[in-house]
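All protein chains but one are shown at their positions in the complex.
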Amino acid sequence: MPEKIRDVAHVSAVELLTPVLDDTVRFFTDQMAMEVVDRRGDSVYLHAWDDYEQFTVKVTGANTSGIGRTWLRARSPEALERRVASVERSGLGLGWSDDEPGYGPVFHFTDPDGHPFGIYHETRRYVPSDATRPSLKNQASRFPGRGANVRRLDHVNFLARDVVPSEDFVVAALTGRPSEQIVLDSGTKAAVWLTFSDKSYDVVHTRDWTGSPGRLHHVAFATDTREDILRAADVFLEAGVHIETGPHKHAIQQTFFLYVWEPGGNRIELCNAGARLLLAPDHEVITWTEAERAKGQAWGLETIASFHTHGTPPVTG
Amino acid sequence: MPEKIRDVAHVSAVELLTPVLDDTVRFFTDQMAMEVVDRRGDSVYLHAWDDYEQFTVKVTGANTSGIGRTWLRARSPEALERRVASVERSGLGLGWSDDEPGYGPVFHFTDPDGHPFGIYHETRRYVPSDATRPSLKNQASRFPGRGANVRRLDHVNFLARDVVPSEDFVVAALTGRPSEQIVLDSGTKAAVWLTFSDKSYDVVHTRDWTGSPGRLHHVAFATDTREDILRAADVFLEAGVHIETGPHKHAIQQTFFLYVWEPGGNRIELCNAGARLLLAPDHEVITWTEAERAKGQAWGLETIASFHTHGTPPVTG
Amino acid sequence: MPEKIRDVAHVSAVELLTPVLDDTVRFFTDQMAMEVVDRRGDSVYLHAWDDYEQFTVKVTGANTSGIGRTWLRARSPEALERRVASVERSGLGLGWSDDEPGYGPVFHFTDPDGHPFGIYHETRRYVPSDATRPSLKNQASRFPGRGANVRRLDHVNFLARDVVPSEDFVVAALTGRPSEQIVLDSGTKAAVWLTFSDKSYDVVHTRDWTGSPGRLHHVAFATDTREDILRAADVFLEAGVHIETGPHKHAIQQTFFLYVWEPGGNRIELCNAGARLLLAPDHEVITWTEAERAKGQAWGLETIASFHTHGTPPVTG
Partner (left out) sequence: MPEKIRDVAHVSAVELLTPVLDDTVRFFTDQMAMEVVDRRGDSVYLHAWDDYEQFTVKVTGANTSGIGRTWLRARSPEALERRVASVERSGLGLGWSDDEPGYGPVFHFTDPDGHPFGIYHETRRYVPSDATRPSLKNQASRFPGRGANVRRLDHVNFLARDVVPSEDFVVAALTGRPSEQIVLDSGTKAAVWLTFSDKSYDVVHTRDWTGSPGRLHHVAFATDTREDILRAADVFLEAGVHIETGPHKHAIQQTFFLYVWEPGGNRIELCNAGARLLLAPDHEVITWTEAERAKGQAWGLETIASFHTHGTPPVTG
């Protein structure tokens, strides 16, 4: 068996599409405590307070909601080369681009379900202004002390018409490792959690019940504590943001969570993993059965029905 | 520049020496919430509730306090081979051993300051008993609900007569990466934090003011929340465990901390990093000056004097 | 209008009936972190760690579940005299008793729905043993560092065939003040929260859908933090205790809550009010409508169906 390598350092940033650009931006600045760092055309770039790169979320005005591009940072120039070659072999490569101001050359591709991706190594670091310079030099920018105070991007949960090809692609082309999964009694894989890092997951692929390609289940941002998430629930309540479910603790991956819908309709998770990491280099995938999943969340909360029906963009008919 | 590799997955376990074996074991079971999983000769093996391997701490009865062996898990058999070859080249290798029941073959060596180490890849996983079987299958053992509830080992802070050779050894022989450091006005490096993983540090080397080799500053264990650490302070207070300093937040590495001395005299830290990780593969070392260090901890707490005078074993004269 | 007086200092203790005495006692010692302080006949007395009196819960073996007596401490001998006279006038008085070892003379009565009560002023304070002596002299006993670490009794939620007479009795005979209530569109009062103290409620009366007298909705215990409640959820999960709903935040009274069923079937709440107190001496009752109640809990959690169907003792037919 060839030695496993880890060529992707982390998921860097994500683009969200929204039919209500201004409202979505306000959600990210006022409730999520991000800073607007750039605007280009119909896109607004936002930075979470401890992201070392230039942006964390790119919000783009569009006809409907959904996920645009997801960016991955390759661990080294050589790692980038290897990943590009591997993606090219898969037939999903789309070529190089240099239109993102935050990065050096980015190689574009899609996953088998059609979600747009970009992978790069060269990046531009976030440089604080006088207004955002932190007191502690080991922090990207000033702690905002506002709303949910999300620290960084945590993971992206994609919907996929078929989970298996997406998983295979992440493993083979992107050096991801599956950590947990749901396998139904029929043998169908309903969801798989994969990681590039020491976090227990960075991307998730969940079966899309509608059969539509390229959709989003949710994007998640990490807070430092569970209390941050409890406080965020009050913040969302006061701001009129739709709270879908939580705060509660997932059985799968044990994440403490809160799900809201940003004004554009995209599902956003606030998450906290505590001190949980996946330090074992040879972790075996944990499989949850249909019966186990039916038990609901860790402390018995029934999984909310909309979790199985709401994705973006919405599908009609 | 050759591509950086990461051959060490994580620090696995640590051996602590104590002149009061029973008291030290009680500290780890009653206040730290670990489980005794094995006893061999003068040694007791203890397991933290979410450690996937067989043990987290080996406590060994001895004349005095201090640190025995520190174990590192290599990421793969090939990684182990590379590290052994590299250590051998450094002249600090001591040969293979198979006397630890929790691991396959372990290669023994010391670091330049004389701290004993073992590196291995093959391991034996913790298997819960009926009494320790967790409700959630993605957790090593049952959540204890007792004392400080430490989840896992976090890092080891070694004392070193000279920090630089220790750092060089970790970088060159063990593929560690420095993340933060203190450099005095004289140019002397007073301390360096290094990581093998996505955590911002796994080992620390602090200059030993006594000039004695192989000593310990502290061993640290991670809790899920800062509240766990606040609660632990009450637990230590009631148990008569000496609280040295904290709870507070370090400026360096931003760790929320509490330091106590276990009954044998070794300094133990409880730590929580929140959602802070070092995801950048090319993180530049952050250097703290003497003046910056003199400011104390993040929220202004003066660094306690004993932090600069207490190490184990104690040095007389 | 006559000046309002406050003759009841607080709800002191409650008796719970259980068909599985040993299991219920284990729940209170192991998960709730109480101490067994006395045993008499079929009753076991338990003490929460910061209760200044001798006991917090009396658990009594019985055929079925339910609530036995609730004890109230009168603020002074004169206050006790006034309350006894007032209760006597209501026709619900049952006379004096001295059979409780924790108290001086207790006057027994029932509320209009038939729940047994006792009111007294003279009490015996909890005296710690060597094993339970706290480090801080302003604390009743040692902080247990175990399970849910509940600090003290918080409130009792009674079921009542008709809420109004129960409320009137608490106001007129016991000097309670209503703080919040639910009034249905039909004009029926579905629940009322009343307080004797500066807490926003000490007793609650909820309409019993079964028409059976003297039943219990739940007894609640206070923790110091919301994190204590999140941790308790893990403790209950591991112990196989049925978690009914939560953790979440009530809209009414804003209490952060977790509901479990102790092994005998009685519903137990863990609650935290944060810094919320009812300091206004002339607080006006807040009325929640049927529509408002239908919105569920503060952050949108749907009120669990069993909340409206489970009470103790269970009613058949």
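Just so it is clear, A, B and C label the chains in written order, and each chain counts residues from 1 on its own.
The rule is simple: a contact is a pair of C-beta atoms (placed from the backbone, for glycine too) under 8 Å apart; a residue touches a chain by one contact, two chains touch by 3 or more.
Just so you know, these numbers come straight off a predicted model, no measurement behind them.
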| item | value |
| --- | --- |
| Displayed chains contacted by the hidden chain, counting the whole assembly | A, B, C |
| Option from B:115, B:146, B:226 or B:276 whose C-beta touches the chain left out | B:226 |
| Full-complex contact with the absent chain, from C:275, C:291 or C:305 | C:275 |
| Candidates A:41, A:145 or A:187 - the one touching the absent chain | A:145 |
| Selected residue (touches chain absent from view) among C:43, C:210 or C:225 | C:225 |
| For subunit C, the residues touching the chain missing from this view | 3-4, 6, 9-10, 50, 52, 73, 75-79, 136-139, 151-152, 154, 180, 197-199, 222-227, 251-254, 272-277, 279-281, 283, 286, 288, 292, 298 |
| For subunit A, the residues touching the chain missing from this view | 31, 134-136, 142-143, 145-147, 149, 225, 227-228, 231, 234-235, 237-238, 240 |
| Subunit B residues that touch the omitted chain in the full complex | 226-227, 230, 233-234, 236-237, 243-249, 256, 258, 298-301 |
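By definition in this document, only the chains that are shown with their structure count from here on.
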| item | value |
| --- | --- |
| Third chains touching both subunit B and subunit A | C |
| Copy pair subunit A, subunit C: interface residue numbering same or different (half cut) | same |
| Subunit A-subunit B separation of Cα centroids, rounded to whole Å | 31 |
| Whole-Å separation of chain centres (CA-atom averages), subunit A against subunit C | 44 |
| Numbers and ranges of subunit C residues touching at least 2 other chains | 227, 234, 237 |
